[in-house]
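Below: the structure, in structure tokens.
The complex appears here minus one protein chain, its other protein chains still in place.
Which chain is which? They are A and B, in the order written, and residues in each are numbered from 1.
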Amino acid sequence: MSHRPFHWYRYASPQAFYPLAGRMIPWFWALAAIFGVAGLSVGFLIAPGDAQQGEGYRIIFLHVPASWMSMFLYLVMAFWAGLGLAFRFRLSSMMASALAPTGAMFAFLSLWTGALWGKPMWGAWWVWDARLTSELILLFLYLGFIALQAAIDDPRRADQAGAILALVGVVNIPIIYFSVKWWNTLHQGSSLNLARSSMATTMLYGMLLCALACWMYAIAISLMRARRIMLEREKDTLWVRKELGF
Amino acid sequence: MYWNNLSDFLAMGSHGPYVWGCFVVMAAAMILEPALLRRSRKRLLERLRRQYRAEALDGKAARESSGECP
Partner (left out) sequence: MILAVIARDLRLALRRRADLAAVLFFFVIVVSLFPLGVGPEPERLREIAPGVLWVAALLATLLSLPRLFADDFRDGTLEQLALAPLPLGLTVFAKVLAHWLVCGVPLAVLSPLLGLQFGLSGEALVVLSGALFIGTPALSGIGAIGAALTLGVRGGGVLVSLLILPLYTPVLIFGAGAVDAAVNGIGVEAHLSLLAALTLAGVFFAPWPAAAALRIALE
């Protein structure tokens, strides 16, 4: 595989990106902490209670960012995987593999917080509404990606197979969401609706700040995981040995 | 500040267990994930260092036994 570093793609090689990522990670942790404190303060300390849902609505400050991140990370993962497949950028594929566990975690958290929100509001731990059901399928898509890559021993084949799966998944997600929505309106009507139609600005700010915090967190931890993947995969190269002091 | 006292804050208008159940699990996940990752990285580094040391010793032994000039 060619190692010719192009002028612009200097950081496209793991060797160059590893130290760069290392320097960036602390900054993203700091940003995550700042946004997190700000968002949680707004959401839990400053924002008023809701007329219909009382204090329990505050779960949206956790549930909505988790949902957004789970969906956003899947798109980003598919993007990097696709780049890695099309141009054989090893680093892109490593980035995709690094994103998957975090995406799965956010999908799980979205389901957990969704369930704990549903119980006091609608009396059931699980409601088969369109968004939660689609979120569940998204979690399965993440787990499938992770399982497929874990089952294939050859890293290059794992990268490419995972990329195809991720791209097929991305194309399918709108289809799945639409069909689940259809199914939901057929069977239950739209009485169960976790989305909020109107929102006080304070609440909106709180949600956005928490979402930013999750985003910074996701970048920080994905970079950390990507660095670990780089060390593992490139362990026979000179730069990794030098990195470890040999 | 919206709350009048700490007990109101913790009770969350009778929804306390649900709200704090979410908060605790989410916080735990976002602490555990980096912690587990750090531990996995440490173990990987130890494994690689051991491997490099072993290879260095093998190389040294091979050179000494064949009487090569280093």
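As a working rule, a contact is a pair of C-beta atoms (placed from the backbone, for glycine too) under 8 Å apart; a residue touches a chain by one contact, two chains touch by 3 or more.
All values reported here derive from a predicted model rather than from experimental measurement.
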*Touched by the hidden chain, restricted to displayed chains*: A
*Using the touch definition up top, pick the residue from A:27, A:125 or A:182 that touches the left-out chain.*
A:182
*Which residues does chain A use to touch the chain missing from this display?*
137, 140-141, 143-144, 147-148, 151-152, 157, 160-161, 164-165, 167-169, 172, 175-176, 178-180, 182-183, 186
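Basically, only the chains that are shown with their structure count from here on.
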_Residues on chain B engaged by chain A in the complex (per definition of touch)_ = 1-3, 9, 12-15, 18-19, 21-23, 25-26, 29-30, 33-34, 37-38, 40-41, 44-45, 48-49, 51-53, 56
*Residue ranges of chain A touching chain B (in the complex, touch as defined)*: 44-49, 54-56, 58-59, 62-63, 66, 101-102, 105, 108-109, 112-113, 116-117, 119-120, 217, 220-221, 224-225, 227-228, 231-232, 235, 240-241, 244-246
